[in-house]
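Heads up, one of the protein chains got dropped from this complex, but the rest are sitting where they should.
As written, the chains take the letters A and B, and residue 1 is the first residue of each chain.
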């Protein structure tokens, strides 16, 4: 298995090489994701504490639970995108150590391609889900769009936070896009024989 | 679609296997198989196996799910006129609820569903009337003010509890027992069947036997599935499903008293209350919803009959 987030026991690795142009863009996105994840974790904690305080004071707020859940989901998806670039997603690595160096490298390329393929697929699935062209075709009229396509995404409400649900769901296409970018950067790294960044690099930044 | 067209339909619902809704859904599945000589079958997915109601509704819109027995609550989040059914004290008891739900006026409201929500409504069912179970002693509506009350998440009930000065808290059924036991909520809005069966009386001192709201259900078919059916199959399915959801109403007419008797066996204090107990909250609700729910006056007339 690879990818414990604790630096103490991480696999030995080469120092990160100079990233290519794709790696640099991915690095900027990664740092932004780190900031967003930190802020969302603060929001989750803060909202839940707010819940305790307001309920104890007899002034309970009904939207807090739902908002906290959404903040957590955004954190999880953004973290998932970061995991791809930071090589931290948990995987079974029984086989690669048993292979000769050439085959191991070929397998690493294959895995990088599969991850890229998944990220692209998620991007495509988000596209058919949000169907922006279909929406544009009916002049952004949501009722007309729903009636014509049987796609009710823009009509879906949130339960208590008072915004349309499609805004909350936006994290899926967003992360599909960043994951695609990170997966590309990984692929160029694997092909060039470089190691990508790891969590401690990000914490130091 | 021709007559040789055969399909295994999927029907989803949120209730557990032994619940009245699930049992009638299974009876519906057997009836469809019989009526079509096994040409069509229906697989029932109870207990949220395919997701909660919002997810199931979305799956019906895409055509992934063919049918469901779904609370009108979920539908009313998208078609607000259905909020009319949740007028506080619209009906006095389950018999009046049955009259309202079986009326032509109620059925006429189903006409816009395909276009607005992407589903075809074949008829109404119901669960029991709503009661309030509270952790503390409740002597007046004022005792509830400022407290957190678990609700099924939809606008009409939220408006009622806000008008009452409480904080309505949406929560799935699986979290309710714990939440009531440890005080995450101070009270819950629930029907007698589940109050008894899920043991909510264990951690509560008071039940307000208020019958404050009915809790209707709809038999729904996905708009996409419907389009693919022959006229003959549409007739078979809508007749049998309308019968099955109506049988749910029949079962509650029979069993509501028995559920109450079971609750009475627990230690909980039962307080019978009426509209006057909730003071201005009922009027406040009416002020919000009368403009949004044009059928409300007609439904009231039927209940008053």
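Simple rule for what comes next: contacts are C-beta pairs under 8 Å (C-beta built on N, C-alpha and C of every residue); 3 or more make two chains touch, one makes a residue touch a chain.
In this section, contacts and distances are computed from a predicted model.
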Protein name, per the UniProt record, of whichever chain is missing from view ("Dimethylamine monooxygenase subunit DmmA", "Ubiquinol-cytochrome c reductase iron-sulfur subunit", "TRAP transporter large permease protein" or "D-methionine transport system ATP-binding protein"): "TRAP transporter large permease protein"
Shown chains touched by the chain that is not drawn here: A, B
Hidden-chain contact residue, picked from the options A:25, A:72, A:138 or A:177: A:72
Contact partner of the left-out chain, one of A:44, A:155 or A:187: A:44
Hidden partner chain, touching residue among B:46, B:83, B:156 or B:216: B:46
Interface with the unshown chain - residue positions in subunit A: 1-6, 8-10, 34, 37-38, 40-42, 44-45, 48-49, 51-52, 56, 65, 68-69, 72-73, 75-80, 82-84, 88-96, 107-108, 110-111, 114-115, 118, 121-122, 125-126, 128-129, 151, 153, 169, 171-173, 176, 199, 202-203
Touching residues (missing chain, whole complex) on subunit B: 10, 16-19, 43, 45-52, 54-55, 58-59, 62-64, 135, 171-175, 177-179, 181-184, 197-199, 202-203
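We adopt the following convention: only the chains that are shown with their structure count from here on.
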Subunit B - residues contacting subunit A, complex: 54, 58, 61-63, 77-78, 115-118, 146-148, 153-154, 158, 167-171, 223-224
Of subunit A, residues touching subunit B in the complex: 55, 58-62, 65-66, 146-147, 150-152, 155-157, 159-160
